[in-house]
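With one protein chain held back, the other chains of the complex are shown just where they sit.
Right after this comes chain A.
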Amino acid sequence: MKIAKVKITNFKCYEETFTLNFNEGLNVIVGTNESGKTTILEAVYLALTGLLHGRPLKNDLTSYLFNLSTQTKYLQSLETASPLQPPAITIELFFSGSTSELAELEGDGNSEKARCSGVVYRIEFDEDNFRGPYEELVKAGALRSIPVEYYTTTMRSFARKGITARNIPIKSALIDSSSTRMQNGSDVYVSRIIRDVLEEKERAAISQAHRKLKEAFVADPNLKLINERITHAAKISQKAVSISVDLSSQTAWESSLMTYIDLIPFQYIGKGEQCVIKTKLALSAKKNAEATAILLEEPENHLSHSRLNELIADLTQQHGQKQIIISTHSSFVANKLGLDHLIVLRGGEVVRISELKSSDFFRKLAGYDTLRLALASRAILVEGDSDELVVQRAYMDAHDGRLPIQNGTDVISVGTAFLRFLELAEALKIPVVVVTDNDGDAEAVKRKYAAYDGSPTVRVCYDPDVETGPLEVKGKPFNYNTLEPQILNANSRSVLNEVLGTSAETDDQLRLHMRANKTECALAIFGSDRKIEYPDYIKRAIAP
């Protein structure tokens, strides 16, 4: 029993239907801030439980749940001759597995008309009850937001039957940094997790014990004495005044019992520890009839490096049959949990590293650079460290001394793996600029990047003119078409001699020096007080 897929429509940042497939075990959703990671976790939890921020959403509907552009389109349409229907939020969860409980949820009542088991959670206009009032409202023409007061929430199985969270055999534990408290101050989520860990029999036993406790309290002779005194003293009326515990059956034990950690109430222990304990509790559920999905939001937020390591070890080693969905913007977490499980999210685009053609390459590469690209808002891809330094300096010179990263542009050296990184960038629609030498064959470079001709997000900058000369190194012709000779072309020998601290007497001497000391030269250029000129293709690359 697993969540195979989620489809989200009109909810928060997702306007068009957003679809995300999940792995059976570990799922790591990576994305920058505002990329919609948390919304995915919230949507999954909402469809499984009907809860948002620990409270039944039914009672807390607001128009802010709706996608802003959906709302705008709808409101604008009301002024026209063809008004749109009131928009609805839809979250669909597709389940995989073959138990009898899942068969009950099976049908073709989903947007794909597929024969599958799952649930549809909808926040929609309550047409049966409010058609009349809505008509009046629209006629009055004063609508400034979606009329959520006429909205209702529904939870249906794919068999089109209205269901509650109890009918869903997949239980979920949401572990986030928010703290939603019950009336008595105990944390909503930890109470739910503990309840879900227990077997039906154990829950009944606790419920019984709790009832007995309350009854024993009421039966205590001291209480009786006190109540007599109150009645006597209160003389409000002829009726008896007494104190007692709340005996109504509505007060379930979960809401009146508190979770303690080493005798300290759960909500008073450190945030990081809370996160670890919730996760461990959720991991420990062993029930057969029910599956558990653990939704973990940005575990890096409250944890020290070593605690984070521990948690990650637990997650990777103990998850067993459980499905785990983690959102993170820490490349450390993502890298530790393995690139195979990585789902990169960006502006509604989803890329699984495991599905890229270059997945083998990225799997072997230490993941930091991969994630740097995935998380960057713009990137300049260069071949090596020296290119990186020169491009950075060129950028600073052109942008009032600000580093590219300070303007959201990451300069990443990718060695010879340009095409692999471009595949990732293209899939995520990340604006990237490739800065490359023509290596003496501009036509070959053009052919290599032909696939990105006219791409709205990928620009390839290289020198279209091939330069040749008489210089030879160890019997082979010198390559005049790399960065260093090009820099020399853009500047005079004397300028470079000053910047590099050299005293070359001929251009060829300087060419050979720069060829042999690439990184030192780049460092010198980067750190120099004197601005130099840059080859044309570099200028194009850093132009906004």
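A few points about this structure:
Methods note: contacts are C-beta pairs under 8 Å (C-beta built on N, C-alpha and C of every residue); 3 or more make two chains touch, one makes a residue touch a chain; residues count from 1.
Following the convention adopted for this analysis, contacts and distances are computed from a predicted model.
This figure omits one chain of the complex; the name its UniProt record holds, of "NADH-quinone oxidoreductase subunit N", "ABC transporter permease", "Aldehyde oxidase" or "DNA 3'-5' helicase II", is "DNA 3'-5' helicase II". Touch with the chain that is not drawn comes from one residue among A:Lys73, A:Arg160, A:Lys271 or A:Arg447, which is A:Arg160.
Across A:Gly31, A:Gly109 or A:Pro485, the residue that sits in touch with the chain not pictured is A:Gly109.
The chain not shown here is touched by just one of A:Asn33, A:Thr80 or A:Ser100, and that residue is A:Ser100.
Although one chain is not drawn, its touching partners on chain A can still be listed: residues 98, 100, 103-104, 106-109, 113, 115, 158-161.
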